[in-house]
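Before we start, here is the structure in question, set down as structure tokens.
Only one protein chain is missing from this complex, and each of the others stays in its spot.
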Amino acid sequence: MSLDQTMFIPVLAESLQTTSSPTPLQFFGILLGLLGLFFFVGTAVGMIRFPDFYTRMHAAGKGDTLSTMLMLSGFGLVSMEDLSMGSWLLFFKIMGVVLFIFITCPTSSHALMRAAFEDDEMPMTEKDLKKPSAKKK
Amino acid sequence: MGLALFNTFILLLLVVAALLALRVKDLLTASVVFAVYSFLMCLLWAEMGAVDVAFTEATVGAGISTVVLIATIFNLKRKSSD
Amino acid sequence: MKLLSFIPVLVVGVLLLYAAKDFPEWGSLDAPASKSPVSSHFIANTGVDTEVPNMVTAVLADYRGFDTMFETVVVFIAGMAVLAILKNSGRKKLVKREFEVDAEPDLIVTNTVRLLVPVIQIFAFYVLAHGHVSPGGGFQGGVLMGASFILVALSWDLETALIRFPFNWTTILGGLGVFLYAGIGLLSMFLGGEFLDYSELANIFTVSREMARYHAMLGVEIGVGLTVTAIMFSLYANLSTEGRHQRGL
Partner (left out) sequence: MFEDGTIINELLIERLNYLIYVVLLLIGLHAMIAKKNLIKKLIGMSIFQTAIILFYVSIGVKEGSTIPVYLPEHDLHGSHSVPSDTNETSHFEHGPFIVDSSLVRGYANPLPHVLMLTAIVVGVATLGLALALCLRIYQGYGTIEEDEVLAKIERQEMLSKPSIVVKSVDSSKTTNSKAEKPPSKPKVSSSSPSTKRPQAIPKTKAKAASTSAKAKTSRAKSVSPKAKPAASKSTTTGSKKSPAKSKTAASKPTTKAKPKPKVKSKAKPAVRTKSSSPAKKATASKPKPRTPKK
């Protein structure tokens, strides 16, 4: 049973069952996951609270990228409890996902911002804040 | 108690997403919300053990069908009457 | 109309909820669907019959291969029907669409896509070929492959994607996929078996009957993948340009 690389679901189930006494690596992974969740809450709050498309995309782009990366890294750390071959393989797969999220997520937010710019969406200025009508939009 | 909490939560979110996709008047928003719905469905199926179905739904439902919907709305009008 | 439509909806809802009362318990092992000899047979014998670890792929391409063949044909026909509906139907003089902006292909986006597309295509091949031992298969691999070309079309424009994947190829590749699928079935029929009974292929390839089924399944999945790739790209190219194949999304 030591070489079950491709069967990661039972590995995960076992690791979840043995969380009663997490190893230091797993503890660090859980910490990373919680930190990612914190940033994700920040993203959600920013998406709702910010008044303007560009600031909203600012919150979404940065917070989403960072929180997803943190959570996935934490997940990768939690899954390698015995440092076996299979868990290393899973860890590197998750790191590949993190790498692609690191590439694609800022690109997508850039594409969205650029589309808004081409569509003549104006960023909100201080003048707009004083007008009462601007708050609704 | 058969159902996990995760399952219940996603099931409730599914109903919200479905209602929202049908209520918004902007068709682009509707198709994006429909992509969210598809992705929630995909998570639910992966949780139920149907990994192949989940994989297909993630590629098809959240990927291709959103692109195809948006490509069509690009040629149509964006506003919907209801 | 809106109020009237609640009547059939409510009738259907009450009936379905009444039926839901009789469904088996959630996740019950004694549910009729789980107790049925068919699915138990699939679970028990897939490894012996085909040596494919992923039961879904085995059932999809082998046990229920006839079903899947016609699903592929349905996908192919849908693509051809879209082509037939939209060909030469669009406005000739290219009016500006409602939210169209004239912009150069973005530098950052195109370079990221240049980086991503090979990875996506390799992943598509991996999903297609590795579908026997992990989730995946012809449909998923084909959709991923088509999505990579759609990504090129979205980040540059449709003409660039059509240089990489000319539109005539979609018809040819779609037909070729169906032909490959049916051809493997017919080949096993000519070798003395039934239609889509891949184990007869062991007569011409020097492998065991189980491995013949294993590899024939791969061929069938490649056929499905070809058709799905072609039709997904053709759907996008047709729908985003109203069949003109120029100045798409």
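In this document, chain identifiers A, B and C correspond to the written order of the chains, with residue numbering beginning at 1 in each.
To be clear about the criterion, contacts are C-beta pairs under 8 Å (C-beta built on N, C-alpha and C of every residue); 3 or more make two chains touch, one makes a residue touch a chain.
All of these numbers come straight from a predicted model, not from anything done at the bench.
Those residues of chain B that touch the chain absent from the view are 1-3, 7-8, 11-12, 14-15, 18-19, 21-22, 27, 30-31, 34, 37-38, 41, 44-45, 48-53, 56-57, 60-61, 64-65, 68-69, 72-73, 75-77, 80-82. By the touch definition given at the top, chain C reaches the unshown chain through residues 1-2, 5-6, 8-9, 12-13, 16-17, 20-21, 23-29, 31, 33-34, 36, 38-40, 42-48, 51, 53-56, 59-60, 64, 67-68, 71, 74-75, 78-79, 81-82, 85-86, 89-92, 95-98, 102-105, 110, 133-135, 137, 139, 143, 156-157, 159-160, 163, 228, 231-232, 235, 238-239, 242, 247.
Basically, only the chains that are shown with their structure count from here on.
Look at where the CA atoms of chain A average out and do the same for chain C: the two points lie 30 Å apart. Chain centres here are Cα means. That of chain B falls 19 Å from that of chain C.
Listed for chain C are residues 99, each touching two or more other chains.
Interface residues of chain C, counted against chain A in their complex, comprise 99, 101, 103, 106, 108-109, 112, 115-116, 119, 133-134.
Note for the complex: chain A touches chain C at residues 6, 100, 103-104, 107, 110-111, 114-115, 118-119.
Against chain C, the residues of chain B that register as touching in their complex are 2-3, 51-52, 54-56, 59-60, 63-64, 67-68, 70-72, 74-75, 77-78.
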